[in-house]
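Below is one structure, written out as structure tokens, with a few remarks after it.
All protein chains but one are shown at their positions in the complex.
What follows is chain A.
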Amino acid sequence: MTISTMDLSRRGFLKHSATVASGLAIAFYLPSGLAATDPKAPAPAGEFEPNAWVRILPDGTVKLVVHKHDSGTGTHTALAACVAEELDVNPMTVQVISPEDPFFETYIHPIWKVFSTGGSTSVSLEYDRLRMAGATARALLISAAAKQWKVSPDTCSTVEGRVVHGASQRSLGYGELVGVAAHLPAPAKVTLKDPAQFKYIGKLRHKRDAQAKVCGRFKYSIDVVLPDMLVAVIQRTPVVGAKVLSVDAVAALQVPGVRRVIAVPGRPDVLGGNLEGVAVLADNYWAAQQGRALLKVQWSASPLAGFDSDELAKAQAAALDDKGAQRVSAMAAGNVNAQWPGAAKQLEADYRMPYKVQNPLEPICITAQVKDNAITYWGGVQVPSSALEAAQTVCKIAKANVTINEMVSGGSFGAREAKYWLFEVAYLAQKAKVPVKLMNSREDEMRSLFMHPATLHRAKGALDAQGRLTALQLNAVSPASPEQWEPGYFERPDKMDYSTTEAITAWDFAYRPANLDLVWVKHESDVPSGWYRSVSFIPNVFAVESFMDELAHGAGQDPLAFRLASMHDRPRHVAVLKSAAERAGWGQPMPEGTALGIATNQGYTSFIAVVARLSKKDGVIKVDKLTCVVDCGLAVSPGGVEEQIYGGLMWGLGHALFDRMDIKQGRVVQSNFHDYRVPRMSDMPAVDILIVDGEPSKPGGVGELGSPSVAPAIANALFSLTGVRQRSTPLNLG
């Protein structure tokens, strides 16, 4: 691809920044009419591109750029609404597109410094600058109209894609103003709307694309078809670390439609790189799968051939006593060790959670073509930086020659933050010299070895004679998260892995006894682990909220009152706890054979409390109801928040009752939904969700807020119902 003498890639235009009233700097495009010469994504002549998020065409077409992956979480609706609100267009009817250049520096994640979507950060971190982007474009369009009419911009307003001069009853559509607006200087100062005037933010109840999704017209990665394309499936190493010794592909190649068999080398040199495998490429998936079944692959021995997930718990317990283990303090106060001797009561407990797997309903699927030293991807690419890394590492293709045709995916929950499939498809596309669509089967998805790691937590607490919590110690034994893939991870002076210590650092830990010692004990098993919705909040909140319940009972106190008494300066947290308890009938007389359990977590600057109601009838224990109250600050899309929370609660129910992945002799045991259970409609209890108006100025994250408190709330209710404390998931309801 040729680069002309001027920097004509789209990122080159977005260079000028201005500081606005809020002190926020955003990138501007200084219009010069050069957009049409952009070789990578030619813009139609006269297109108005005031910044990285707004495109207006002379015919009035408005395109809003959403630079985040949508895996069904509604980011295309919520983020478009932030721009649209200030630009004064309808986010449900304008076009929403993915960036023409996904590697334009403005789109980089402000915390992780990579091009990525995740961590429930899309709305909360982008809210301000997306509103600024919309407001800036609107200011330019108003200036353009005012200039044309020879009136003061202050006398103009906007209504649904038009600039209006009320006094003279004149109006012009945005498209009609493109020519003039494109030559105006960036405004020095932009005023944002008064939230009281919002038409879309805080009011959206529907998402874009619903009609196409209910008619089977919406296109996913799996629906991509290209000329000469081959479909690939990969027989990956069954045991981590095993290598391909030999491949007998004779029978596989005799299957009608099978075209090629290609060995895929592993990339142990890359953090998160793919394992070894053998790919079968065919005209379609069915043929490829039949071919794979006939492959005869000899695998080398692996040091992990003896790995057993049941044994891992013992190794993790040993790490607690290992003086050489890497221990990282997540939060500390006072001196816990000084409190144990004089404590009126001392409690200690171990909590365990097993390996879990994400299982988005659309298995991983990605298409790539390598041609003329350039690579093009088609599919749901959640982490463009990983697609770039694959292109550079595997194919030696430069950044300027990487194109991503981004698509909405059929769920991710962390699965699409893995790199292995991008590395594999880049390799296969280069070898095959035709477009290659790589597809996972469900079995591949379950055995991709990008799982949520199994964990052990040891908690210890001290109570004084009045039943007050005086000391709390937690040792969380877990491997490092894939956060280590991010630039600078290994240079951090505090050695902290923020994704492993969620809920147990000063930001997100609610309780403030005088003596605290919350520690991450790093324990690596050599079995790779991956991102998973709610990440380490899940085991950390399960341990903390179960143990707080045990302490409350140990102190002879009500678990809600005990929690409230242990919090300081947590008004929003206290409010959701009290509100959820009241809605669920906490403290009211309960029918015979029923019990409540409560738990709470905060994160992504949002707060949630969950109350589980269990019943026992004819010897069968059931989860009857989950009641929750959420404070996420400003809910940009209240309908979207509600469904994210419902989904989170469903995931939490799965953690409590079902999710468990076993590894025996180095091999994943489970393979499909018959032996790895996930919640079905028949498993769902009644659900009551209340979203309260929190601090109204700022949206918090919600995608990963809903699940962590569910398992401890159910475990706590189970204790109240049966008198038996369960400390490992999945819980046994008998």
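As a convention for this text, contacts are C-beta pairs under 8 Å (C-beta built on N, C-alpha and C of every residue); 3 or more make two chains touch, one makes a residue touch a chain; residues count from 1.
Everything below uses one rule, namely that contacts and distances are computed from a predicted model.
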item	value
Listed names "Sulfur compound chelating protein SoxZ", "Protein translocase subunit SecD", "YeeE/YedE family protein" or "Isoquinoline 1-oxidoreductase subunit alpha", with the criterion being the UniProt name of the chain not displayed	"Isoquinoline 1-oxidoreductase subunit alpha"
Among A:150, A:189 or A:205, residue touching the chain not depicted	A:205
Hidden-chain contact residue, picked from the options A:51, A:73 or A:274	A:73
Residue of A:198, A:285 or A:507 touching the missing chain in the full complex	A:285
Of A:134, A:277 or A:410, the one touching the omitted chain in the full complex	A:410
Touch list for chain A against the chain that is not drawn	71-74, 205-207, 209-211, 213-220, 222-223, 225, 256, 284-286, 289, 359-363, 408-411, 413, 441-442, 639, 643, 646-651, 672-674, 678, 680-682, 684, 687
